[in-house]
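I have a structure I would like to understand better, so I am pasting it below and will then ask my questions one at a time.
For this depiction, one protein chain was excluded, whereas all remaining protein chains were kept in their positions.
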Amino acid sequence: MKKLLLLIFILTLIIVGCAQEPASQPSEEEPAVEAEVEEEEEPAEESSFPERPIEFVASYAPGGGHDTLMRTMLKIIQDEGISDASINVVNKPGGSGAVGMAYVNGHAGDGHYLMAATSSLITTPLTSDVGLTFRDLTPIARLGIDPELLLVNAESDYETLDDLINAGKVLNIGGTSTGGIEHIAAIKLQIIAGVDINYIPYQGDGEVVAALMGNQIDMVFTNPNSAIDYIKSGDFRPIAITTEERVDLMPDIPTFKELGYDIVVNIYRGVMAPGGVSDEVVAYYTNMIEELVATEEWQKDYIERNLIVEGYLPGEEFGEYLEEVYLLYEETLTELGLIK
Amino acid sequence: MEALDNLSIGFVEVMTFYNIMIIFMGSIFGTIVGALPGLGPSAGIALLLPLTFGMPVTTALCLLVGSYMGTMYGGRITAILINTPGDAPAIMTCQDGYPMMTQGKGGLALGISAISSFVGGAFGLIILVFGAPIISKISINFGPPEYFMLMILGLSTITLLAGDKMLKAALMTFFGFAIGIVGSDYVSGYVRFNYHPELIEGIDFVAIIIGLYGIGEVLFNIEKLIHLDLGKPSFKIREFIPSLKELKQITMPTLRGSVIGTMIGILPGAGGTIATFLAYTSEKKASKTPKRFGNGAIEGLAAPEAANNASVPGALIPLITLGIPGSGGTAILLGALIMYGLRPGPLLMVESGTIVWTMIAGLILANVILLISNIMLIPIFINIIKLVQKYLSPIVASLCLLGAYSLNYGMFNIWVVMIFGVIGYGMKKFKYPAGPLILSVVLAPLTENYFRQSLMLAQGKFSIFLLRPISLGILIVILVIAVLSIVNNYRNKAKKRVMAN
Partner (left out) sequence: MKNAERIFILAIMIFSFAVIFEGSIIPVFSQHTIGPGFLPVVVGGALAVTCSALLIFSYIKQDTEQDKKKFISKEGQSRLLIFIVILMGALLLNGILGLIIPLTIFMILSYKMIENYTWWNSIKVAVVSNMIFYYIFKVWLGVPLPGINF
């Protein structure tokens, strides 16, 4: 009896263990896949990376923009067989993205980490002392840009932007991080449109949306991706969008510009690797992303579904773009008094 | 009964041989991962996630929810066997489970906790099936002020109900809070104690648990050269199946624990943990013989275990109705749903109802499978410990350190475990309770966050906590508990003085 039970126990261990194994070992087919992608240089060395599972790091809680980006990328990479490497998505929420950045930066020189990057990559180090800047990380690619939506609960009395401007009291507005893009948009709303606001940072888009659902706050700035279902279900009423022109997928939502207020703030979505990684790692990820953005699934499942404006830029150009954005943010944030 | 119709559709989807096998494997996997110190539900689901690619969505979800439920069953195993809870909700299981183990009743402790886990899980699932839409409507009325008050309720009850050790418990609560606020602050992004990059994220509370309980106990046993004395390996069923009398004894505590777990488990962040603490303290307060608690009272084991497992379906309610994850484990489940092309949110039940109901049916099935498999696993676990009982302390120390390493793949948490091991040893010697410290560490960042958000919502006015009915109600409960327990304490002391005279 004892032996039998032990045997069952060990068997289960082995069965589950075996099932797990293929995922945790570097794939053998990889060189073949890489070879197809016109990159012929040293396939032998290419196969040495990754040596263990890669971590896709999202600096916000699941359900947020970072998380959706990393999970969609992962799904397409696995479905289309772009890479056979074992990849896990890891959430490191908190500190307006600082926790995730510190986590990735803590693994400098180790290419097994790829981080989703949005505006907080630049704004958080600017507004608080986190001990690193975006220059400490290696830019891999910019994948797209996405706009911000101003929304109110459908039950509220506010129908248009003018209603908000004439509310006659300080309005509570929710967004994700202090000094982040939504905060900047909110402050612009105050300065340019004259809406009296009090900004409340929540952790992740999911919480922001829930707060508006429960009427905890008057309005929110959030990306279309987190809000679209609630707009469709009639829970939320969109007021305006921060793009230059109306977005094809939501043609009914006016832009701030056409309402007469020059609020155009968009954020980029990209990916970064830790600093000091080898060229081999950069090439590996660049190939992976190039293949990824060319797939139809990417267009359908990410760009269209999340209402993102396309804008792929490879590593070095993305780096230059980040420098430009940095200057812009530094100027705006100093002007707004957010840089201490 | 629309819910039942939907559920039966779900069961039709689940009830294939392949799916049942998958749930079985997931459950066993989850149990073992949950039993390892340092690895909890998040790790269990994350480890299985890559395996699910290529599986049909329903099968994949069955595997994940099976292992999720499994980790909740598994967390209690090491808590009882070696006094090392695998995750925060299992802390209260140590309180009476480990004393039972040292008394040679470890098998019974595992048996009782498996049964109350099952009842708690089943209770939570019933609420999930019939009450999800209503509960989610209520839960969105909970804003930061209400959450803040609930955190304070948890912290103050554990301090106030510590009886004559109230001051020591208060010291531990403040100590834990001070440790918990190390690291970056959610609202402003400021990093406190920014002396080491690992500190930006704060000190991982799982490392603190492993140190205080696991290593602390090891050091104590090494000093006293204590060995467990459990006798030779054996397979008597009586040793782990509770008698009718014992079952009767745990019926009410289990049910009360289930109710608390389902209600509090819905809270995002630390619902399960607070629920187990509240279940334990209220059971101790309700008992006619509170002295037995902490020395192997089976009620004190059953109630928090039921609460722990009842919180699993509870945490799923905000996930499937609103797309908001209520715990680390459901956060990963949310990610999985997104990856399978589902969009958690208000339209999930409308657009992908069948899949959600299949997932719920899978959970129900997993709960049954887990009860059976966990009871069958008891003799294995007990006999492994019996086999090495004379060699246990260094083995536990190594296991704890490996678990600590796996938290973040680095040495930092190993040193954290060592430091808190020494602190835990001191606390054990001087009789300082560890529960308040851990609860405080877990809740500190959330409490601070909700406090600040509340003030921001009120635009700086502290009156917000009094103006909202739910938060005011919780505040009144806190005050009543405070007054009652202080009066009680005073009376007990007076009684003692009279007795002494």
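The first chain written gets the first letter, and so on, giving A and B; residue counts start at 1 in each chain.
Here is the rule we use: contacts are C-beta pairs under 8 Å (C-beta built on N, C-alpha and C of every residue); 3 or more make two chains touch, one makes a residue touch a chain.
Given the structure is predicted, the values throughout are model-derived calculations rather than measurements.
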Chain not shown, its touching partners among those shown: A, B
Of B:Ala286, B:Val350 or B:Ile395, the residue in touch with the unshown chain: B:Ile395
Option touching the unshown chain, where B:Met15, B:Met411 or B:Ala494 are the choices: B:Met411
Which of B:Val187, B:Ala302 or B:Val416 contacts the chain that the document leaves out: B:Val187
Positions on chain B contacted by the hidden chain, ascending: 33, 36, 39, 47, 167-168, 170-171, 174-175, 177-178, 181, 185, 187-188, 190, 192-193, 219, 222-225, 388, 390-391, 393-395, 397-399, 401-402, 405-406, 409, 411, 414-415, 418, 426, 429-431, 444, 448, 451-453, 455-456, 459-460
For chain A, the residues touching the chain missing from this view: 13, 16-17, 20-21, 23-24, 52-53, 86, 198
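In this text, only the chains that are shown with their structure count from here on.
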Computed distance of Cα centres, chain B from chain A, in Å: 31
For the chain B and chain A complex, residues of the former touching the latter: 25, 28-29, 32, 46-47, 49-51, 53, 140-144, 183-191, 194, 197-198, 200-201, 233, 235, 268, 318, 322-325, 331-332, 334-335, 338-339, 341, 343-347, 376-377, 379-380, 383, 445, 449, 453, 456-457, 459
Chain B-facing residues of chain A, complex: 1-2, 5-6, 9, 12-13, 15-16, 19-20, 23, 53, 61-63, 67-68, 71-72, 74-75, 78-79, 86-92, 94-96, 98-99, 102-103, 105-106, 124, 127-131, 170, 172, 177-179, 198-203, 206-207, 209-211, 213-214, 216-217, 229-230, 232-233, 235, 301
